[in-house]
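The complex appears here without one of its protein chains, the remainder shown in place.
To keep things simple, chains are lettered A, B and C as they appear, and every chain counts its residues starting from 1.
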Amino acid sequence: MTENNEFNSIMTDLAVEARDMAVERTGGEISGVSVEEEDKEIAKITRIEVLNQAASKKISKPPGNYITIESESLRQTNPQIHQELSGVLAAEINNLIDYPALTQNPTQMPTILVIGLGNWNATPDALGPQVVHHLLVTRHIYNSAEPESRRGIRSVCALAPGVLGLTGIETAEIIKGVVDRVKPNLIIAIDALAARESERLASTLQISDTGIYPGSGVGKRRIGITKKDMGVPVIAMGMPTVINSVNIVNDTIEAISQNHNINLNLSQKKQTQKQVIENILQPFLGDMIVAPKGIDKLIRDTSRIVAGGINIALHPDVETENVSFYLQ
Amino acid sequence: MTENNEFNSIMTDLAVEARDMAVERTGGEISGVSVEEEDKEIAKITRIEVLNQAASKKISKPPGNYITIESESLRQTNPQIHQELSGVLAAEINNLIDYPALTQNPTQMPTILVIGLGNWNATPDALGPQVVHHLLVTRHIYNSAEPESRRGIRSVCALAPGVLGLTGIETAEIIKGVVDRVKPNLIIAIDALAARESERLASTLQISDTGIYPGSGVGKRRIGITKKDMGVPVIAMGMPTVINSVNIVNDTIEAISQNHNINLNLSQKKQTQKQVIENILQPFLGDMIVAPKGIDKLIRDTSRIVAGGINIALHPDVETENVSFYLQ
Amino acid sequence: MTENNEFNSIMTDLAVEARDMAVERTGGEISGVSVEEEDKEIAKITRIEVLNQAASKKISKPPGNYITIESESLRQTNPQIHQELSGVLAAEINNLIDYPALTQNPTQMPTILVIGLGNWNATPDALGPQVVHHLLVTRHIYNSAEPESRRGIRSVCALAPGVLGLTGIETAEIIKGVVDRVKPNLIIAIDALAARESERLASTLQISDTGIYPGSGVGKRRIGITKKDMGVPVIAMGMPTVINSVNIVNDTIEAISQNHNINLNLSQKKQTQKQVIENILQPFLGDMIVAPKGIDKLIRDTSRIVAGGINIALHPDVETENVSFYLQ
Partner (left out) sequence: MTENNEFNSIMTDLAVEARDMAVERTGGEISGVSVEEEDKEIAKITRIEVLNQAASKKISKPPGNYITIESESLRQTNPQIHQELSGVLAAEINNLIDYPALTQNPTQMPTILVIGLGNWNATPDALGPQVVHHLLVTRHIYNSAEPESRRGIRSVCALAPGVLGLTGIETAEIIKGVVDRVKPNLIIAIDALAARESERLASTLQISDTGIYPGSGVGKRRIGITKKDMGVPVIAMGMPTVINSVNIVNDTIEAISQNHNINLNLSQKKQTQKQVIENILQPFLGDMIVAPKGIDKLIRDTSRIVAGGINIALHPDVETENVSFYLQ
């Protein structure tokens, strides 16, 4: 999950939520933020572009592209639909990748490094490592493969580096070290996200080209999984698996205010209502997680959908119709 | 986790919380409820007895004994303290077992059936099955064991029957079927519990002699894991692993009321404030669980403590000093 | 895995191997054993019937029907083929079930109890519990379901009773107790099997109508999961996941004899060559298992195929085309 920095002080990793909150707050569209929506049969796609620093400050997300795929079917057990969702995901991933620009000359094939962020041993945080587990990796056989086979696959490698608390090493440091050896032309980083609204959990995928800062802050300035720090383009993908308890309480109080037509605004002096709630909740809820029931199964299913989407996006031979065949 | 019936409409499985709430509500001690507290170095023990039906109604718990062991050390990684907690737990378990009364004549040795309620595959609900996993079972070797060895152990067997959603069979029906064949003289049932207050999570053990109704209701009247339905005494044990989101919001609103000295009472006509909150939360929080971070490790550790406590309580040869030696 | 009794002294749970060995030994067909083979595109099916006690002694398997489905595709990661294998399996399961005879009158719908034998926590022995995990169970909602829905499903319940070493209770005793309460009209029991030949591992499914004796012997006479002991028909299903190390050595010595054209017959006085080998191996191999590499994934995949096959066989609404949709 991303760190609690200036960019997610509003406590959501989703640009679509951050933008909705900014709209609510200001009562109108945000200049410098373009939004495009598309309704597909099985998913709603929202493509947000944060065009400049001014807009970035307003919605607390770095400039760049954020694509959200929303589908209730992510939660259902329907392999047919899951397969189609992998296809939708693949198309949006490829929207953000400029393949010819990855390598200096068009005959050179790019190498892609997929990073599974998060902790194997903590269910809601295991999305990234589980995606890596299901992924089709080919780099170790790519060069010795027949030229004909090579046309159908790209060179893909993967790493699940663990989390700072288990390794003692900043996750981005581990990745930078591996990047320096492997010299990939593109990084795709997967992570479990935190959302603001519970209905987003396990029903939304976000893809962005802005990179990601893994883990929780420990004070000093660190490097990120970003184009600037890694030297190659970074696609970040994720799905919300937890929500913040502060949001639950805040939302309930707001719903109560509306339903009961009473003014419950708890803002105080320099504190927003949310900060008031956070101060009260911290002592006894700081160590809680709020996750969907059945999170074990949800992570299991969606990690296959995401791995499938990446496989389709990266390997010409993998198509929506045969995606399950290539899942490890 | 216990069903949502008349006895836990107040949404806690802990008698100690139910009693505190009744005291708060009525502003005084509850007649018919005796409370005894003991402070040990590593744990605080509260022994509550619900003496009659009138008292039972007031605190929404069946008449009988409820022992609570509270210790922050349950959450810490300290094998030495864990061992001592197993010893404390064993002593309290044995407080509720009248061994001579279990069998008709004193030379006959009792057989004890330990039931691990809950779902292997859902982390916060896996306490019961994990306790069974670590338990020392002996019934299959008891009769062929040398008389001398037999003096040091009791005949113990165990079952993790699963949950209704996975088996299609009422859990108590499965147990009743096994009881009819095995004819144990005592049942000990372990379950993950729901608490009202987050600080109880993974820091409180409850032991009672009132039995337990496993799982969530599906309409028709069912049998329970109780002396009445099983025909033998039942000791129920558990530890809270989740809290109800309604309680979080309710507690926060109450804390806000106090801190800000404003009246936020949301009770309406025939609805308590909690019911108002529940109605608002249900649509978007009904499928959430609120559990401690690191719940995987907490369940792993405490299941060993509980299994150790049962081993010490039941087998004369197992003592606090050597309890780890017998953990499976 | 089945016990080491008179019926598998030849150390295979597969009738097809037992029959092959008898043929090799006697040099001709075994009277009283009928064999029918069918080659399908994705599987070879062998239907063996042991017609009488004399034949039963010769091949060391109780009289009855044994169907073997052999397919290399069981080991491959191909969801499309896996789906088709579930369909093939379903057809053979239904070959052995006489639905009208299950209930006394044709309007009464039968209840089927599926038993997952084996140990959750020992990978090669976890097939049964994992099948139960994926199974569609309906009994708890069957009676309250609309008559129309009820036409598409049958009442199915399931249990993973554990193993004697973990429960202290004979597995068949647990099942008998549950059968007495639930009163099913049919039992389907799934177990991991031991094969003689390594190429059978994870590539063969066996279905029989002769029942099964779970676990390893502990001396005294016990009840089995058989029609005689349970009072209702029993279908036993399984897949070999381990081979016996004695067989490996024995087969190698035989291969050496043939390849090198030397006589290596090690039979002695009253001991067969295999017994000689067993005596030598026991001290240092008695506690070994010989399993395929990647057994974790093989169990995971095949448990879904088997659960799918049972779902198709039992529920009219589940068909080969939509089988994945109903997997839990």
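The definition used in the following text is that a contact is a pair of C-beta atoms (placed from the backbone, for glycine too) under 8 Å apart; a residue touches a chain by one contact, two chains touch by 3 or more.
Worth saying up front: this structure is predicted, and the values here are computed from it rather than measured.
**Q** Of A:A18, A:I67, A:L85 or A:A158, which sits in contact with the chain we cannot see?
**A** The missing chain is touched by A:A158.
**Q** Tell me which of C:V179, C:V276, C:L314 or C:L327 is the one touching the absent chain.
**A** Touching the chain that is not displayed is residue C:V276.
**Q** Hey, which chain B residues sit against the chain that's not shown?
**A** Answer for chain B: residues 77-80, 324-325, 327-328 touch the chain left out.
**Q** In terms of residues, what is the contact footprint of the unshown chain on chain A?
**A** 120-121, 132-133, 137-141, 144, 155-162, 164-170, 173-174, 176-182, 218-219, 328
**Q** For chain C, enumerate the residues touching the unshown chain of the complex.
**A** 121-123, 197-199, 201, 243, 245, 248-249, 251-253, 255-256, 259-260, 264, 266, 268, 276-277, 280-281, 284-285, 287-297
Convention: only the chains that are shown with their structure count from here on.
**Q** Could you say what rotation angle superposes chain B on its sequence twin chain C, using C-alpha positions and rounding to the nearest 5°?
**A** Fitting chain B to chain C on C-alpha positions yields an angle of 180 degrees.
**Q** Could you put a whole-Å number on the gap between the CA centroids of chain A and chain C?
**A** The mean C-alpha positions of chain A and chain C differ by 44 Å.
**Q** Going by the touch rule set out above, which residues of chain A reach two or more other chains?
**A** Residues: none.
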